[in-house]
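The complex appears here minus one protein chain, its other protein chains still in place.
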Amino acid sequence: MSGGHDNHGGLNLTLHVWRQKNCEAEGHFETYALHGISEHCSFLEMLDQLNEQLLSEGREPVAFDHDCREGICGSCSLVINGQAHGPDRETATCQLHMRRFHDGQTIYVEPFRAQAFPIVRDLVCDRSAFDRIIARGGFVSVNTGSPQDANAILIPKEAADLAMDAAACIGCGACVAACPNAAAMLFVGAKISHLSLLPQGQPERRRRVLAMVEQMDKEGFGNCGNIYECEAACPKGISVENIARLNKEYLGASLTARPASEAAGGF
Amino acid sequence: MFSRFGAFLRSSIGKKSLMAVTGLLLILFLCAHVVGNLTLYADSDGAKFNAYAAQLEALGPLKLVAEVGLVALFGVHIALGMRAILENSEARPARYKDLAPKGNRTFASMSMSITGLVVLAFLVLHIVDFRLADFSEQGLAALVVERLSSPLGGTIYFVSMAFLGVHLWHAFQSAIQTLGMRHPSYAPTIALIGRALAVALAVAFASFPVLLLATGGQWPWN
Partner (left out) sequence: MTTPTTPILDSKCPSGPMSERWSKHRFELKLVNPANKRKFHVLVVGTGLAGASAAASLAELGYRVTVLCIHDTPRRAHSIAAQGGINAAKNYPNDGDSVRRLFYDTVKGGDYRARESNVHRLAEVSTSIIDQCVAQGVPFAREYGGLLDNRSFGGAQVSRTFYARGQTGQQLLLGAYQSMMRHVGLGKVTLLPRREMLDLVLVDGIARGVIARELTTGAVERYAADAVLLATGGYGNVFFLSTNAKFSNTTAIWRAHKRGALFGNPCFTQIHPTCIPVSGSYQSKLTLMSESLRNDGRVWVPKHKGDRRSPDQIPEDERDYYLERIYPSFGNLVPRDIASRRAKEMADLGRGVGESGMAVYLDFRDAIARDGAPRIRERYGNLFQMYERITADDPYKVPMRIYPAVHYTMGGLWVDYNLESTIPGLFVLGEANFSDHGANRLGASALMQGLADGYFVIPSTIGAHFAGRKLGAVTTDHPSFAAAERDVQGRLGKLLSIDGRRSADDFHRELGLVMWNHCGMARNEKGLKSALGTIRGLRAQFWENLRVLGTGEELNRELEKAGRVADFIELAELMVIDAEHRRESCGGHFREESQTPEGEALRDDASYAYVAAWQHASDGPAMGWNLHREPLTFEEVKLTQRSYK
C-alpha cells in the first residue's frame, strides 16, 4: 500500500522551529535544512520527516500537537510564517500541503502564543483555558434520560443552520493565536451563539454568558479590537457575527440579570 | 444594582461597550463641532463664526454642563483605551517573530492605539490653543486664522486630522459591532457609513489648516 512518487526531487526547505524544553525554560529558534520534501505531503508529514531526520542524527524530535490530521480535532497549534495554521483560509495546519510552498523557501514555525496558552514544550501549548470556560456554562443542563421526544422541539431551519455554523468550532485556538490582542472572543462567541440561537439554550441563556465571559477574563485573554483576524484564521470560517452576538447577549444579560440573592441557584 | 454594574464595567465586554458608547457620542460631538467650524466659510470676516462662538458662551451654566460631559466622555474613552493597551500587551507576553496578516486586518484597525494617542496629544494642544486662550479682543475667527496659518501649527493640525480620520475609519463599525449590532445584510453598509463619516470629518476639519497654509493666512474667498 505504499508506493507513490517522491522521486521528483522535491522541495528543499530551511526551517526555523521554536524549541523550548518546558514551560519555564527559555525558548529559541533552531534552524534545520530539509531536502527532497514531496509537494504532495502535508505540513505535518513534512514535520514527521524532520523528526525522523533529527532522530537519526541523535537529536530530539520536535514536539507538536496533532491527532486526526483531517482538520476536525483541533489539535494543530502552529503559527507558520506568522500566520496561525499557515497561509490558507479555512484550513487547519494538518490540511495544509507542501505544494503551497516553493523550493528554497524559509519557513518559521512557532507555537500559538498567548498568556492564557502557556507553552508546554516546543510547539505544544496548553489550551485548557477553553475547557474551563466551557465548564462554567458552555452546556445545556439536561440529565440523561429526562428529555421529551426530539421532534417536540421545533427549530426553524435558519436557526439550526446558524447554530451549526457556530457549533462547527473545533476549539483549536487559532482565533486567539491570530488576534493581535490574544482575545478569545470568537471561541466564546461561537459557543454562546450555538446555544443562544436554539430553544434548548434559552433557560440558561443569561447565566451562561455572564459566567463564560467572567471565566474568559479570568484566564487572561486580551480585549477584542474588532480587527477580525480571528475570522480569517479560523479553520472553520466562523464569522465575527458571533462576536457581535456575544456582545449583545452579554449586554442584555448584564442589564437584566437579577441580583444573586433573588435568583435561586446562580446569578 | 451597583455591584452588577461594577461587574459589567470590570468585564472585558463591559469596558469595550463603554468605549463604544463614549466613542459614538464623541463622533456626535465631532459632527456638531465641524458644523460650527464650517460657519467660517459662511462669510469673509468670520462674523458668523464669532457669533456662533458667542452663542455657545451665552449658554452659561449649560455650557459648563456640556464641557463637563465632554471631559467625562474623553476621559472615560481615553482611560479605557489606555487600559486595553496594557491588558492586551499582558495577554501576549512572548511575541511572535512577526504576526503576519491573514486577510481581515486594516491599517486603521491595527493602529487604533497609536492613532488614539496622537489624537489625545492633539487634544491637549487644541485645548491650550483655543479653550484656554483669551480671544475676547481679536475674536475667535482671527485666532483660528492665526494659529492655523503658521507653518508649524497648520501642519500639526493637518496631520492630527489625518490621524483622526484613520482612527474613525475603524471606529464607527467597530463600535456598532461591540454593541452587538451586526447583520450580514447591513454590516457592509455600516462599514461604509463609518468610513464616509471618517473621511468627511477629517476632510472638513483639515480643510481649514490646508486652505490657511495654502493662502498664507488669507481667507481664499476674500
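As written, the chain order gives the labels A and B, with residue 1 at the start of each chain.
Following the convention adopted for this analysis, contacts are C-beta pairs under 8 Å (C-beta built on N, C-alpha and C of every residue); 3 or more make two chains touch, one makes a residue touch a chain.
Keep in mind the model is a prediction, meaning the values are calculated, not measured.
A.B. asks: What shown chains come into contact with the chain that's not displayed?
C.D. replies: If we consider the entire complex, the absent chain touches A.
A.B. asks: Return the single residue from A:113, A:127 or A:245 that touches the missing chain.
C.D. replies: A:127
A.B. asks: Could you tell which one of A:31, A:143 or A:256 touches the chain left off the display?
C.D. replies: Checking the options A:31, A:143 or A:256, the one contacting the hidden chain is A:143.
A.B. asks: For the chain that got dropped from the picture, name the residues of chain A it touches.
C.D. replies: Looking at chain A, the ones touching the missing chain are residues 1-6, 21-22, 38, 40-42, 44-46, 48-49, 52, 55-56, 58-61, 63, 65-75, 91, 95, 97, 99, 120-121, 124, 126-128, 130-131, 134-151, 153-157, 160-161, 163-164, 167-168, 170-171, 194-195, 198, 200-201.
Criterion: only the chains that are shown with their structure count from here on.
A.B. asks: Counting in whole Å, what is the centre-to-centre distance of chain A and chain B, each centre being its mean C-alpha position?
C.D. replies: That pair's centroid distance is 36 Å.
A.B. asks: In the complex of these two chains, what residues of chain B are touching chain A?
C.D. replies: Those in contact with chain A are residues 1, 3-4, 7-8, 10-17, 84, 87-88, 90-106, 109-110, 112, 170, 173-174, 177-184, 187.
A.B. asks: Of all residues in chain A, which touch chain B in the complex?
C.D. replies: That would be residues 16, 27, 29, 79, 81-84, 87, 89, 108, 110, 113-116, 119, 178, 180-183, 213-214, 216-217, 220-229, 231-233, 239-241, 243-252, 254-255, 257, 259 of chain A.
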